[in-house]
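Every protein chain of the complex appears in place save one, which is left out.
Our next item is chain A:
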Amino acid sequence: MALRAGAQSQTARNGIKEKVLTLDTMNPCVQRVEYAVRGPIVLRALELEQELRQGVKKPFTEVIRANIGDAQAMGQKPITFLRQVLALCIYPDLLSSLDFPEDAKRRAQRILQACGGHSLGAYSISSGIQLIREDVAQYIERRDGGIPADPNNIFLSTGASSAIVTVLKLLVAGEGRTRTGVLIPIPQYPLYSATLAELNAVQVDYYLDEENVWALNVAELQRALHQARDHCRPRVLCVINPGNPTGQVQTRECIEAVIRFAFEERLFLMADEVYQDNVYAQGSRFHSFKKVLTEMGPPYAEQQELASFHSVSKGYMGECGFRGGYVEVVNMDPEVQRQMLKLMSVRLCPPVPGQALLDMVVSPPAPSDPSFVQFQAERQEVLAELAAKAKLTEQVFNEVPGIHCNPVQGAMYSFPRVQLPPRAVHRAQELGLAPDMFFCMCLLEETGICVVPGSGFGQQEGTYHFRMTILPPMEKLRVLLEKLSHFHAKFTREYS
């Protein structure tokens, strides 16, 4: 079709018009968003993988993606029972197949009955299938020693991430000095900083104590809060327990202190508990914020506002790709809760297969069920392996001069501190890179190992770290740790 007569010619010299959507005209908040876990280092890793495929010679034969908490990508097998039930739900013809155990069939039928049109293909209600929310409530009750959970306070979500974002969205208000401030741990999982940037909320950093196994000190919370009050209205306190990237598991005393602090300072508590099944250290135990809160009695139990998050992506399940999760809200204003449901309804519902998987996670086979033995064995194996790898990682890293790794009490990562020679720091600055990014890039280029620099998670000024997952299979992990150690030694020599 020819250009219409009389139309304004907006053709620039080279024949291409200036675009509507450019870096200058886009949402400035989005521009500020960073997410290191899939950031520049991972983009480089992808390029290297591409080069390897094209036959380019490298000092390594494969790129090891130790940057992301994705267990199955690193070879962990899914739990058989979960996948059986899901397959039965997806293709109910299989209900007449002899290859599936009776308990899996029963579970599938139960879930399908609760779906619109008895199909996973129907939208569910926006908070998630009622039956599954009831099962989640019962899981929470069992986990928390009988403390009741109300299914109406449970909202299924597209991974824990979407629920975290939804709750933060509700909380962010005000302008200028009354803009909502959100306290987040440093180091943190960068979903938090990314979301705060997107929402144009004020990020308020509180530092975890590296000298003390990344402990959370209320004194530090106080400091952060009081400084923040100068320039924003702090209303939210985010805690990740077990921690990511740090792996620390909070003691009960610490959780009580945090709750008291939140109550006194009028902070809405967000407890990211997606690693609640990943606790390895002998002396550590997972204490849910909900449980501790309730056991503290009034006024905390009835008045402290809390949102707790869980996911199917971690634990022993590792079902990241299904995007399953939930949030439990405690003491939330009923009208706000309705608003939250309304907000969720715009996106209709979380993926139903993810909801079904979550159901299996919260109500696994019971000892009397045919699938119990295999389920338990698989689950134990995964968790034992993770515990062994956590220990191995800590040990190997601590043998390296210039690397110090706190105990990996839980979660899926090590976050060792690395000493970088001043010349390396200088070189990094010349290149316009954070020193630990420079270290990680060099590591990647020379060994193919992809880890995420500590600057992506936050750290005390002048310290450097990287986050590496403990997910590669044991033998591969051993090799990785060795290579990394050698690389660090070489790097230190090179820049001395």
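Definition applied: a residue touches a chain if its C-beta (ideal position, glycine included) is under 8 Å from a C-beta of that chain, and two chains touch if they have at least 3 such contacts; residues count from 1.
Simple rule for what comes next: contacts and distances are computed from a predicted model.
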Protein name (UniProt record) of the chain left out of view, among "Cell cycle checkpoint control protein", "Rab proteins geranylgeranyltransferase component A", "VPS33A core subunit of CORVET and HOPS complexes" or "alanine transaminase": "alanine transaminase"
Of A:143, A:169, A:404 or A:427, the one touching the omitted chain in the full complex: A:169
Touch list for chain A against the chain that is not drawn: 1-4, 7-8, 10-11, 15-17, 19-23, 25-28, 30-31, 33-35, 37-39, 68, 70, 72-76, 78, 83-84, 86-87, 90-91, 93-94, 97, 99, 115-117, 119-126, 152, 158-159, 161-162, 165, 169-173, 190-191, 194-195, 198, 235, 266-268, 299, 302-303, 305, 313, 317-323, 331-339, 342-343, 345-354
